[in-house]
Structures are given as structure tokens and as C-alpha cells.
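Some notes on the structure that comes next.
The complex appears here minus one protein chain, its other protein chains still in place.
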């Protein structure tokens, strides 16, 4: 039986495809971006010989040399502030904040400069830079290692904020973030670093400013991003057993918000819940709920729920299981609605 | 005609009452708090001989000496960080951040320590401190002088965030904030500093964690805080002319949110809009809309509107009028609803 | 001219007495006070004089316009001309400059147009000039933040093997900020070609230097970063220029960063909305007025026969012409397009912003219609 070209291509792809963790995919994205464009430089705390505390920059310094990849002094405002200067000169710095909470010393540089430079200069000065932030919890981290900082960045006009939930998106979105002429806060869910997928590089998924329906359903829409996409999918599978058809949307981009995709899903199902690890009060889910309600009020059968962390500081390792929004908690929330299942 | 005791008291009060600006009321509150409790100290940039760039600390140094009121070095993280230490030792520091945007260098100290200390130590160490932040815009300020930072603080568990809208509340709430054993982010709307009221000190208004219905109405609830309470009241008066009965709620406390008072109003009117100067996306209004919708969905005739700044950095002085949510814009928003007016 | 060898090779404390080449009477100095620096050539000094006179005329003019309400705010550099002009004159058009709100006159020296410099202070837009074309960053307001940008840009240029230098100004108050420290440290560790000028005008708004630092000199800070530091008479433009030129040369040659403290004084209020009577004595201001940087150089140039009446007249005319141009520019009230508010936030278009833009457009159109109706 003769094989078609398509079949042969698929075979080649399968051969090229390799199992890869999200950390590995991010590493590959950095490598490929650096190969493609010598304006891309990588620096931050411990990103050189160590390869970063999560090994996302592993091997980059030995490959590209220490003029492309280097350990900076230990000062986050310094890292972001110098990256602003480097981007002004036409470089494309990709810098790492070691954990969410350690981006806070750089808050002023990010909010008052990174976010505002383009507007300030009427577009004459763009800042093509990427701020990588290993984010959120569920890794048994001690205090300050499991914050979720996305609400701060998303509330800041001028920033683009994205968070991949899987290795393919991680690769594709990081490449796109580096190529973007806008500064991007690129959030990497730590608890997903070791999640695996089979990838054929260079994989390109949907544009990074689009949300994606990752599971179709008709009764309710679960909206997650980063670590909670897995939570939503697990809850959806479990709910199916109980006869509930759950659609899951992976936001991918927190700012901008893909109103089109998410509203379409919510109009279809008429019920939705947004899931995140961060505290509920003032969290990103508030924006999701508010804007979806504004735009789809008369299509909604119930208020949009927020299934989130509590309004407390992130707990110590032994207590985090009680804090995190689990699939069980999602199921409980869904059960609180009255369903008239066939 | 003989006068009753009540009449005499009222007369005495009127005699003691004096016209006072919000800046004056805040100044008086600081003075009275310092008189009442020698653990209260005031420091920050230019709060000494100058009396602060808005004169809120005017005269305090000459009255209390420079061991109670002093100019610190110019470093906001230093100001907050040392205040943490002072509060640990039992003082009650009241520190000033000169403008919202200049609190950003202190972001780490505020988010990682001020907000978390009590929880971290299981309540063994409290931080009775007040962080005063002259906030928001509408004063023709150049870049970085008109930010609205409330969404950042409100999203941070562990902080109490309040914002008075008038001189009486300014006095009362600042006294209460200083007396509180929790750290309070005390936001002062700059554009209201020169607004006046006749006050008899020490005036005590509602507890600072309560919202207040400042105008009763039946058709719609306008929710404002700080500078936008005036906006809401002006819009309400104008709407009245068009036959619309508008209730206005002054939130006063942003965190905690007074669900009871605000939900009661929304249930009564079935329609609501929240007004703030900050950008809409991820702004505080998202939380207001989301939680009111969650709790009152089946009482709502329409989605809760957000009438806010645009999703852009705060504009330059000559353009701010186009950015700010004006009474006209509020009226337009109300008009977008279909009204069946008698 | 080159910097003292010791500064390259080992750590040395900046001199406690500021480096000075001309005394207040305009006499050229010799001996240790000069720190080994040589007096610049007379023609160089004459050019610096010219720039300072023009700068001051501009500054005085803008202060006056601000009092008339033409500008939202203006932080004057009156009295700081030796720092402002002397140091920026040490870099070339290819070098990058990172100024603060206080440094409008240095921008003028750098060739920027009054109308462009003042756009932000008039309140039109946050920044009014083409930063890349002028290699001059926006005048920074958040204190010390721009120093990091200067270091980053210098490092980028170095990686590209472009022989440029970055120069940044900061105030005495700004040295207290964490960002100043991080900028000094990154520059030293990375050995970037960066020159930091601390204009110690002895006040941060109302806060005097004594409440800002306990160091003997602000230049002392350099020691902690392993970089050379110079404590210089900030009202002596000859010294400021000489030290800055040496630092710039050293940076360009790969010798790394330098910290220069210019000891000067802020004669005017912090900005037009400040009230200095609350925190300082008029006597102190008078004392410093008598140490005027322009008069000092003038005395020297006159004594050297370099400043003839003819030259003086020519400079005066240039200054007046600039003042007139500045007045004209500020009397114009350019038509601003509110819809532009949405156009520059992102390079990638956003639907939500387009919606908001459309809403404002409709609002403006409705408003115009209303006005027309009212007008009829």
C-alpha cells in the first residue's frame, strides 16, 4: 500500500516529536529564540551556570556565552530597570524574577516604566522585553514562594500578561512573547513545570492573546488559567460521570482578555465559574466575572462563580492543600446549582 | 421662650463647629491622635517643617517636636520597612507616601511584611501602622502624580484599605485607623483635599469598615468611593431632574467590603453602577461588580456597570478631563438602560 | 586629561574638600584643591559660559511663564548651571543622557527645542521629544529609576561594541532610593560606561542633606561599589566639566563607571507650588547667590580678556531670542486629540481599547453636536 505525502509528513512529525516537560519546552523556546535573533539576551538571578532554580535556562549560558546569558546582581528592581535600558537600545531582554514575591521589589520599575514607556513616548520607544515569573503555588514552598501576583500585573494598563498551562503553549507563547514589541509579563505556573507532553518543535499553538476551549461541553463553562486548567479538566471529567457536560476554557492571556472566545462559551452554556489559586477578593477572577456578566447578563442562568483561594496569605506547605481550589471544590460549587439533568 | 437643653447643646455645637477642609480635618485627626497616644509618630518625606506637600502634617512638628514628627530619608521602602520595626516595638507609626506612584518602591515591604506579619506570627505580632497615600487624580498633576493604586492594596489579604470622601469621615476614619491594631492603607483623594465641611471635633462618623448610603433613591444605586462619591452625587441630582431616583453609596472601606449595606441597596434598586477613576480592567470595580452579582444575581434587573477610567495609563493634565468618569458619563451610562419612568 | 592613576588602581576616598579649579572670585587655582585636574581651554570655558547664560535665561523665562499659568509645573535649575551644563557638555551627540525633571536646561544644551522639552510640564503629553533621535531619555520623575535605565542601555551598547557612554543625573535626595544603589552596583559589577552625576543641591524638596545622608560626601558612596568617586565644587563649571570629561573618557575607554558629586544649591523653590520659607532661611539663599556659577566664570573670562562686550552682547541676543521662542511656544495652545490617548499604549491592537476609543469618540461627537446646537 503506497503512503500519501500527508502520512509521511505525519510520520516524520511523530518521529521528531519528543516528550517534554513545560520547563523543557520553555528552555527550548529560549534557545530557539536566541538562535533566531541575537538581540535576545537572558539574565537574572542564577540563570547562568545553575540554569535557574527551575532549570528553565539550563545550558543556555554554555551554548550562547556569558554575553547573551548571565547572572545579574541580586536586585530585582535593578534587573528590570537595566532591562528597560537594554530594550531602549534595541535588545530584547528576557529576564527572570525567581518567584512572584521576589518581583515585588521591581514593582515600581514594572508599573511606572515598563508599562508606561510606550505610551509616554507616543510609541517612539517600545520595550520589547519579557519578564518571566515562575508563579503560584502547590509545590510545598515555604513562605513567599507560592504567591499569585497576576492580579497586580493584569490591573496595570500597558502590560501584556500571559500564562501557559501546558508544554506546547509554553513553547509557542514564549516565542511569541519574545517576538512581541510590547513588554510581556510571562507567568509560568511552577506546579506545571514538570508536566509532560509530546512536542514537535518548533510547535506553534494559537496566538497568545487568544483563549482556547480545551474541552467542549454544554452545561457549564469552567474558566481556568495556568495551574487551574488541569483542575478544571479533572473536575470536568468527574462531573461527566455525574451526567454534567462541562466546557473548559484555558484563558492563556490574562491581559488582554479574549472576550470573544470566552463570551461565546458562556453564552452557550449559560453558566460559568472561574478558578484561580490567588485570593478571591480583588483577584483576577473578579475581572473575569464582572466583564462576562456585563457582556452576557441576559444569557446567564446564574451568577458567575469564583472558585479560588481564600482571602488570606498563602499558607505554609502543610496547609496549602486546604487552600487550593481542588477539583472536589469545583464539583461542590457546581453541585450548589440546581441541575435538571436528563 | 425658654430654651431646652438639647437646643442649648446644639447651639454650643454649632459654635464649636468650624468650616474645615479635608486636609485640615486630617491634620486635626493626626494632632488629636498624637495628643491622645504618645506611641503615635508621624514621618515620611517632607512631613516636618514643610507639613507635607499637601500640608496634611502642617504644624505637627512644631507642636510635638522632631522625635514625634520628622522628615525621613527619601526612600519609600525604607519608610515602610522602618515603620514595621517601629510597630513591632509598640509604636503606632503613621507614615506618608507622597503620591500613589511613589508607594511602589515600598510594594515588597507592604505586601510581603505589612500585610503578612500578623498572620505569620499567629497574631503574636501586630502592626498597628497607618500608611497614608494621597491618591487618584483630577488635580492637573504631571505623570506619576495621579495614579489610583487601590486595586493593588485591596487585592492583598492582610491589608485594611479605606478612603474617605469628605472632611468628617476623613477625621473620624483616620482616628479609627490609627487606633486600629491592624495595618491600614489610608487613601486620601487629592482632589478632595480642599473640599469643605463644617465640623465639630472630635467628630465620629460610622465605623470605618462600613459603607454609607449618602443619598437615598429607588431606581438605581451608584457606588462610589473617595473622589467619585461627589461625582455620583452630582449625577444623582442631575438624574433627579430627569425623573430618576438615584441612591448613592459611599463605600468608605475598600477592604473589607461592606456586603450588608451595599447589597441591601442593590436589592432595593435592582440596578447598580460602580464609579472609580482607575482603569477598568482589573480595577477595584471588578470586585464590587463580581461580589454584588454573586450575592444578588436574582435581584438584578441589569448587569452592574462600571463607570471608570479607560484601560490606559493616567493621562497628562490637559487630557485628564477626557479620562475621568464625569457626572455626564454617569448619566450617559444610566441612559443606556431602558427606563420605564412614570 | 585623564583621571588620577590611583583611582583606577585602588580604592581612594574622595577628597573632603571639593575639587575646584576656579575660586569664587574667578581665580584659577593650583595645588591639591584641583585634584590633579587641569583648567579647560579658554575657548571651551567661553562656550560653557555661553551655554550657561542661555540656559539661565531659559530657566528664568519658564519660571515666569509658569507663574503666569502657562505650565502645570516647572522645577527650576537656577544656580545649578555649572552642574547641569558642565557635565552634559562632556558627552557627545552619540552618547545617551538620562535626566530628571530638574534638568530641562541640560536638555536645552543638548539641542532640544523648548517647545518639545516643555510639552510635559505644560501638560500636553508625558513626554514631548523623540528620545531616540536625541539620545535623551524622558525626564524621569520616579526618583533614581532612570539611573538603572542608563546602566542597562550602557551595557547593551557595550555588548554591541558601540563606543558610547551613558550619563545620568540624580539629586541628593534620590541617592537614598534603593534604585540609586542598584544602579551604582550594576554599573560597577558590569563595568558599564556610565557616568553618574549627583547634583547635591542640599535639599530634597524641604528635606536638608543632613536628614538624607550621614556620609562625609555623597561621592563617598562610590567606594562601596569599587568605583571612582569625585566630590566637586558644583558651582565651578570648569571643575565640573574637567572631572566629567575625564570620567566620560575613562568610561569610553572601557574603564567603567564614575560617580561625581557636584556640591551646589537650589536657589528657587522645589517647583512653583513649593514654599521654601517654611524650611530654610533667606540668608542661606543669599549666601549661595553670592557663589553664582555664571558670575564666577564670567570674572575669570573677563580677567582673561575672553569675554568682550561684543561676545557678551552676542550671547545676550541669543539668550533673548531663545526666551522669545520659548514664550511663543508656550503661548501657543496646540490642539490635542483626546483619541490619541488610546493609540500608543500597546503596539498590538486591543479590542477593548478600540471599544473604549469608540465610546469616547461618540461622546466627543455628541458633545460637539450639543455645542453646535447651543451655538445656533
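Order as written gives the chain letters A, B and C; numbering starts at 1 within each chain.
In this text, a contact is a pair of C-beta atoms (placed from the backbone, for glycine too) under 8 Å apart; a residue touches a chain by one contact, two chains touch by 3 or more.
Remember, it's a predicted structure, so these values are computed and weren't measured experimentally.
Novice: Which candidate, A:68, A:144 or A:210, sits in contact with the chain we can't see?
Specialist: Checking the options A:68, A:144 or A:210, the one contacting the hidden chain is A:144.
Novice: Using the document's definition of touch, tell me which of C:11, C:27 or C:287 contacts the absent chain.
Specialist: Hidden-chain contact among the options goes to C:11.
Novice: So one chain is hidden, and I want to know which residue out of C:211, C:270, C:344 or C:357 touches that hidden chain in the complete assembly.
Specialist: Missing-chain contact among the listed residues: C:211.
Novice: Of the residues in subunit C, which ones touch the absent chain?
Specialist: Within subunit C, the residues touching the omitted chain are 10-11, 13, 176-182, 185, 188-189, 191, 210-216, 220-227, 256.
Novice: Just the residue numbers, please: which parts of subunit A touch the chain that's not shown?
Specialist: Residues of subunit A in contact with the hidden chain: 45-46, 48-51, 53, 70-75, 77-78, 101-102, 104-105, 140-145, 281, 310-313, 315-319, 322-323, 329, 332.
Novice: Tell me which stretches of subunit B touch the chain missing from the display.
Specialist: Touching the missing chain: residues 41, 67, 72-73, 75, 77-78, 80-91, 93, 105, 108-109, 112-113, 116, 118-126, 157-158, 160, 180-182, 209, 256-257, 259-260.
Here is the rule we go by: only the chains that are shown with their structure count from here on.
Novice: Computing the C-alpha centre of each chain, which chain sits at the greatest distance from subunit B?
Specialist: Greatest centre separation from subunit B goes to chain C.
Novice: Distance from the CA centroid of subunit A to that of subunit C, rounded to the nearest Å?
Specialist: 41
Novice: Using mean CA coordinates as chain centres, what's the subunit B-subunit C distance in Å?
Specialist: Once rounded, the distance between the two centres reads 37 Å.
Novice: Suppose each chain is reduced to the average of its Cα coordinates; what separation in Å results between subunit A and subunit B?
Specialist: Chain centres of subunit A and subunit B, defined by C-alpha means, are spaced 33 Å apart.
Novice: Where in subunit B do residues touch two or more other chains at once?
Specialist: Within subunit B, residues 77, 101, 104-105, 143-144, 281, 310-313 contact more than one other chain.
Novice: Which residues belonging to subunit C are in contact with no fewer than two other chains?
Specialist: Those would be 125-126, 142, 178-179, 345, 350, 352.
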